[in-house]
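Excluded from the complex is one protein chain; the other protein chains are retained at their positions.
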Amino acid sequence: METLYPTTVAEAVEALEAGVTPLAGGTDLMVEVNFGHSRPARVMALRRIDELAEWDEVRIGAGVTWRRIERAGTPRALAQAARTVGSPQIRNAGTLGGNVATASPAGDGLPFLAAVDARIEMQSSAGIRTLPWHEFFTGVKETNLRADELVTAVLLPAELPERQEFAKIGVRNAMVISTVSCVVTRTQSGATTVALGSVAPTCIRARRAEQMISAETDPGPEALEEFARLVAEEISPITDHRSTAEYRRHGAGVLARRLLERCLRDPG
Amino acid sequence: MTSQTGQRLGVTGGVGESTIRPDGVAKLRGEFAYAQDLTAEGMLWAATTRSPHARARIVSIDIAPALAIGGVHAVLTHDDVPGRALFGLEHPDQPVLASEEVRYWGEPVAVVAAEDEHTARLAAAAIEVNYEELEPLVDPEEADRRDDVFRRMTVRRGDPEIRGSVVVEGFYEVGMQDQAPLGTEAGLATPDGHGGVDLYATSQYVHVDHEQVVASLGLRPDQVRAHPVGIGGAFGAREDVNLHIHLCLLALHTNRPVKMVYHRAESFTGHVHRHPARMWFRHEADDDGRLVRVEARILIDGGAYASTTGPVLANACYFAVGPYRCDSVAIEGVGARTNNPPCGAMRGFGAVQACFAHEAQMDRLAQSLGMDPLELRRRNALVTGDIMPTTGQRIETPLPTQEVIDSLAAMPRLDEPPTSDPLQLPGGTGLTSGLEHVRRGVGYALSIKNLGFSEGFDDYAQARVKLTPAGAVVESAAIEVGQGLVTVLAQIARTVLGVSEAEVRHVDTSRIDSAGSTSASRQTQLSGGATREAAERIRAMILEKYAADHLDDEGAWRGEELVVPMSRLATEGWEETVTFRHPPTEAPDENGQGTLHADFAVAGHRAVVDVDAELGLVRVVRVDTAQDVGRALNPEAVRGQIEGGIMQGVGLAIMEELILDEGKMRNATFTDYLLPTILDAPAVEALLIEQDGSWGPFGAKGVGEPPTISSTPAVVAALRAVTGRPLHRVPVRPQDMALESVP
Partner (left out) sequence: MIVSFRLNGQQTTFRFTHPVSLLNVLRNELAAPGAKSSCDQGECGSCSVMLDEELVCSCLVLASDVEGSEVTTVEGVSGPDGQLHPVQRAMHEAGAVQCGFCTPGIVVAAVELFDAEPSPSASRIREALAGNICRCTGYGAIVRSFERLAGREAP
């Protein structure tokens, strides 16, 4: 079996042309390999590409690990999410780009991307293209990424909302896949976004709830309840071995309300 | 931790000390050899082909595609089993390899040996089995209706007409818990070149493995040797045969050493689980809270094959009342046969299921009476000299139920309030819960369980003690599962012989008789009893031979005079082999009556939980306990058993369950079968109640199971205290606490 060790993105995308499985932190692909579900003939290990680990205000390289994000503490809600990704071992290996490319409905980093309207940057030998998150993610572990493209970065808006909070429900108090995850952001002017994970095939935004609460300059208890109700109404959760649709609906509303309360209480 | 008594008996490293385990350094260095680490020259790897259906007829098996793969040495099916086609711990009913029908998801159909693990797995996947799917029977109630059962039993005592003034009735459920030992099933079988085989595989009971391998291979007993090896935990999962016969078949077939290691998903199907239970209970009491009558119906799902469903059901029925007096009892038990995964032994063995129900009932009774839950238990406490409410047996060994209750009541609360550190709040790093969402609850529960094997089983353990120049040597086939038997047997030898050097050697089935199973909390009492008696005989013979009165590291003494130095004694070949039996028990009569149990242990737990009721999330803050241990031979090791057992009880209370869908497991991975992490671990304060009088060595009782039994209901009682919900099922799920009505 062949393994490629590119050190630049240019080399990597050239290799993709010829058909090769990219390997970032290994935390998704290797489970498939260990269980005999995947048997890639050629693998391209990405961790030697320094470019992918670059990180500035508006662009987080796909190779940035959860551990780095957790330690940086910023962006706040993404760092909060990073702390809940698997175990310390997983956070050392797993990357933001891996989370994006795998596109699990439970991807811990994805609600933040949805909440701030991030774009996904992809590169192929034809060049760079970007897609807004909602065009990139198309279904359960399905994206618009082409086989000859590599996720190279996540692009953030120049101005992030001043207040942003993440939380995730799991049955265990660490190292757990979410049954609901949520990010709420709010600007000083009151513009609010709410994004949820594990409650639909992809991350989703609760737009009606956003609209309703963004119009409230100083939301009182009734407005918060209405916000929670709208969030619960807008999602389409399923029942599986991890939870029930009813609980996910309930949990989504509660989490969204609590996170909004935190945003309101803690003015940045 | 504190203990009520505790006195050293002379020698360093003897009984009563917290001696450090001798295998600890090797384990810390990664040098300790577990079954999965074994290798042999010329070794092949094996893999298993398993049924993808819960029930199906096998129409045909085509092994040709597997044999066609380079490096494959053998592909075996049911036709290749030379001896008895069936195996089973209680009675043989499970095919070594399925022949006409598969009866559960994951049942082995064929095994393969190949040059390496990868090739073996490819070959196992290449075997073409043509199945005709059949409707699986997955509902144990339906199995009961069809009379498809492994055992039905009745325990009946006292006046059936008597009625109390206060009545509580409830239905309870326990989900399927997995032992989830960290080491998966693994083993190595090596042919001896003369038609026999040596087996080194994960086990809790090598002599019963030996017996079953011999039967299915059609060999003489002396042609098979089962060796104790390092294993990564057990908790009941390793009493039954799984890969043992397969490995020996392949080794003899290929005349090469053969190794097999189950993957985690395979491990979940490869061993038995804790029986799921559905239980109806009716308690009647008088106005003072004294139990007048207890009625129960207990249905457990045994899955596809018998394993230990019979004795698990019996335990659930015999301990259905808990450690309480009651003179009128009627328990009906059913062990259903279904196409669910087979269930068998797991820590607590039937008492766990019943305890969840009877303790919920006791709390409801206390509530109905407006009585403190501990006071209700105190009024009913079953103690030494009392009659077991179920079996009618008089309790002859110490049963400090009263002391357990009083100790729990007197233990300091240590209820530090939660802080805003998310690690100390429900939801943990998920940041779900703020201090304002959290309320605290406290709950209590008590349990009783038998120690050792019961119902007339000839339960014994053999051990051999030798005095050698290297010190005392204890030989035994008892399995060290991590609990520390390897420490405690040496402590016993040191104390009796007065020598500081003592070592435990695990020997194979050809070199010693059975030590019985490392289960039922029995090895400290049984193998410990054999070790003590063997050492005592050696000591007595030496003292007699030399007319001496004292033995220690220097030798044998008569008064102040050293009559013979140890250097000489150690070369005299002193050696004794003892088979130790506990007091005999008898088989039950048709009403489940008789002297069925050799000994009992009681334990009590107090759980403190912080609950975010709106989201149904929990942090178990602490679980304190008072436990009847007879005599703590190694207090730190006892504490280790208590803390570990409590953690498994907490796991059952709030997260651990194998979820089945038409007989197929939905969560047979560590991603979805959740085990508690260090952030889910409660603080534990343990009070050891020591009382003389048990037949175990130095009065010791088994300590492994009680921590797992009443910790679960204590946690759930605490959750009820916060949420006000009935919570009749474990594990309690977030939706059970957070949603108005659970669909």
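Think of it as A and B in the order they're written, each chain with its own count starting at 1.
What we mean here is this: contacts are C-beta pairs under 8 Å (C-beta built on N, C-alpha and C of every residue); 3 or more make two chains touch, one makes a residue touch a chain.
Computed from a predicted model, the values in this text were never measured in an experiment.
Chemist: May I ask which residue of B:Thr48, B:Gln483, B:Thr585 or B:Thr712 touches the chain that does not appear here?
Modeler: That would be B:Gln483, which touches the missing chain.
Chemist: Consider the whole complex, including the chain that is not shown, and state which of B:His73, B:Arg639, B:Lys664 or B:Lys701 touches that chain.
Modeler: Here the residue in touch with the unshown chain is B:Arg639.
Chemist: Which of A:Pro6, A:Gly61 or A:Gly86 sits in contact with the chain that's absent?
Modeler: A:Gly86
Chemist: What residue numbers in chain A mark contact with the hidden partner chain?
Modeler: Touching the chain left out of view, chain A contributes residues 1-3, 5, 23, 25-27, 29-31, 33-35, 38-40, 43, 45, 47, 67, 86-90, 92-93, 174-175.
Chemist: I need the residue numbers on chain B that touch the omitted chain, in ascending order.
Modeler: Touching the missing chain: residues 18, 20-21, 23-25, 27-34, 36-37, 116-118, 180-184, 230-235, 261, 263-264, 416, 421, 423-424, 429, 481-484, 636-637, 639-640, 642-648, 669-671, 675, 677-679, 681, 683-684.
In this text, only the chains that are shown with their structure count from here on.
Chemist: In the complex of these two chains, what residues of chain A are touching chain B?
Modeler: 34-36, 80, 83-84, 165-179, 240-244, 246-247, 250-251, 254-255, 258, 262
Chemist: In their shared complex, at which residues does chain B touch chain A?
Modeler: 121, 125, 263, 265, 423, 426-432, 434, 437, 614-617, 619, 654-655, 659, 661, 666-667, 671-672, 674, 676-680, 733-735, 738-739, 743
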